[in-house]
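Removed from the display is one protein chain of the complex; every other protein chain stays in position.
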Amino acid sequence: MPWDRNDMARRAAQELEDGFYVNLGIGIPTLVANYIGEDIDVTLQSENGMLGMGPFPYDDEVDADLINAGKQTITELRRTSYFSSADSFGMIRGGHIDLSVLGAMEVSEKGDLANWMIPGKMVKGMGGAMDLVAGVKRVVVVMDHASKAGDPKLLHECSLPLTGQQVVDMVITNLGVFEIDRGKGMKLTELAPGVTLDDVKAQTQATFEAAV
Amino acid sequence: MPWDRNDMARRAAQELEDGFYVNLGIGIPTLVANYIGEDIDVTLQSENGMLGMGPFPYDDEVDADLINAGKQTITELRRTSYFSSADSFGMIRGGHIDLSVLGAMEVSEKGDLANWMIPGKMVKGMGGAMDLVAGVKRVVVVMDHASKAGDPKLLHECSLPLTGQQVVDMVITNLGVFEIDRGKGMKLTELAPGVTLDDVKAQTQATFEAAV
Amino acid sequence: MKKIFPDAKAALEGLTFDGMTVMSGGFGLCGIPENLIMALRDTGVKDITVISNNAGVDDFGLGFLLQTRQIKKMISSYVGENKEFERQFLAGELELEFNPQGTLAERCRAGGAGIPGFYTKTGVGTVIAEGKEHKDFNGETYILETGLAADLSIVKAWKADEQGNLIFRKTARNFNPMMATAGKITVVEVEEIVPLGSMDPDCIHTPGIFVQRIIKGEHEKRIEQRTIRERETA
Partner (left out) sequence: MKKIFPDAKAALEGLTFDGMTVMSGGFGLCGIPENLIMALRDTGVKDITVISNNAGVDDFGLGFLLQTRQIKKMISSYVGENKEFERQFLAGELELEFNPQGTLAERCRAGGAGIPGFYTKTGVGTVIAEGKEHKDFNGETYILETGLAADLSIVKAWKADEQGNLIFRKTARNFNPMMATAGKITVVEVEEIVPLGSMDPDCIHTPGIFVQRIIKGEHEKRIEQRTIRERETA
């Protein structure tokens, strides 16, 4: 039984440690917030300019001046601070964020990441993704193992334009978990329940060491 | 009758215009604040991180957390804002300060300025002087026309290490006022009462056009 | 030297010209200068290069300036919320320069702070790095990015005093403070003009030196993604 979206988010949440400052991307990464252990203290950053992001507001708490990087309304906490986008990306670029969880279109075995642009389609822009992968200490990608058409997304080399080169440390897919030694290679370290190594091999183009 | 310190400060104050943001150096430039016309609104910047500098405090108002760039205790005004030294020099370097009044050891006819270092003596450091002359829109120097030994301070080329190259727009000395077209040349535009062109020529090495 | 103007139209008078560059604060629709964007549209100025993280939506914010074809070029990091933008871009009617969001923010700060260029790791090995100078520091490769300035910056703040000191509110701060520093002229719209001396001088986000003109605006503050949770019932 491969993992579903919530399982993948739950697995990603295990990468968080006490005292971590974390930036969560849009989509499945947002769900990670639901699975942060109650025994650890984690602070969420929103790159538009906020540290200490709270949950979505109740209907009567909605504030147009309080949104996250996905433009969703959110709330503040007792620890919250606000700052400019320049200060926010200084924080990111300067290596002060411990962990970022992001979605992806493709990841290469060396840790290259593509998640912002499909040639021939209208490009929406990279937003803060390039800054995050270049600056954050540890980058965890959460994505489906294969595309909807069944094509592998873990590749020898990314075919799409890159968001960053040698920037990914871990990939969590519906089939399992890969650790990446940036620039060197990747290793399968966990399988989702009921998934076999052969299942993974069949859907993976990237070369990887099996350590399960 | 050549100008004294207060006369020179009063003359420098005439360079201030309504709405100007101004940085005043240590020494005679500090006195300029005493002569700002009551019909104009001027805001003083202190480069350690303050805009809207007030007068010296009364004895019972002294606050160790409130000093100017000369490390003197000062006061705040209703318009005052505080900021970091990085933001302060962003303001200076970015060309947002309209005018700076500074002291000098030497000025060249092209507008080079030397005011921070005498070789062979212990060097105290340039502080913010290099940033100010490089960034502020208009730089006015106030200094004695000659050294205590009688040597000219307005020179063809500065003999001391420079604070900035082609950075001075006006020099006010005890003998008169010079305008400098940066990189081109200087022009004597005013004489202090009772001072003659010959008096000035006798104490000036720099080439200047007489326009008095 | 009065900085407070009666309305947005008056505040832009004499400041606009065809082919000008305008920085516009905000992230998404949050903290955008709604009133000044409308007034800029009403000047009829053409061929504007707009520097803004986003491009508004079809019927709000910079979307208005796209409808009227007043924008020649956008410098942005994300423009995914605007159909008219997509149409004009695909038809070749609009130029577009993408910057990573943090690079865009830093370029605005640099432009205001007298820094013509800086090095960053962001974008190395991607299309963003193409044609840019590469340089190694301590064994790592970085690319050179340049400072940005504008003929006019339009900014939205929460409060201003008559000297132009500004305070922003929550995440509506975003790009506004840097853009306020990088405009040759900066015009600000606020929700409230407060008496001089009523702001805490330790908590002023933008000192008045960066602000030339101020208006009090009317703000719809439209929300793009109203995301809520249910209240637990007892």
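In this document, chain identifiers A, B and C correspond to the written order of the chains, with residue numbering beginning at 1 in each.
Here, contacts are C-beta pairs under 8 Å (C-beta built on N, C-alpha and C of every residue); 3 or more make two chains touch, one makes a residue touch a chain.
What you see is a predicted model; the values in this text were computed from it and never measured.
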Which of the displayed chains are touched by the chain that has been omitted?
A, B, C
Taking the entire complex into account, which one of A:64, A:91, A:113 or A:160 touches the absent chain?
A:91
Which chain C residues touch the hidden chain?
106, 110, 113-121, 135, 137-138, 140, 142, 146, 167-170, 173, 200-203, 205
On chain A, the omitted chain is touched by residues 18-19, 21, 41, 43, 45, 51-52, 76, 78-83, 89-97, 135
Residues of chain B (touch criterion as defined above) contacting the omitted chain:
46-50, 55-59, 62-68, 70-74, 76, 82-86, 88-90, 92-93, 112, 117, 122-131, 134-135, 161-166
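Basically, only the chains that are shown with their structure count from here on.
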Where are there more C-beta contacts: B-C or A-C?
A-C
Return the chain label for which the distance between chain Cα mean and whole-protein Cα mean is smallest.
C
With chain centres defined as mean CA positions, report which chain is farthest from chain B.
A
So how far apart, in whole Å, are chain A and chain B when each is placed at the average of its C-alpha atoms?
54
Where the CA atoms of chain B average out and where those of chain C average out, how many Å apart are those spots?
36
So the centre of each chain is just the mean of its C-alpha atoms; given that, what is the distance between chain A and chain C in Å?
28
Where chain C touches two or more other chains at once, the residues are 109
Going by residue number, chain B touches two or more other chains at none
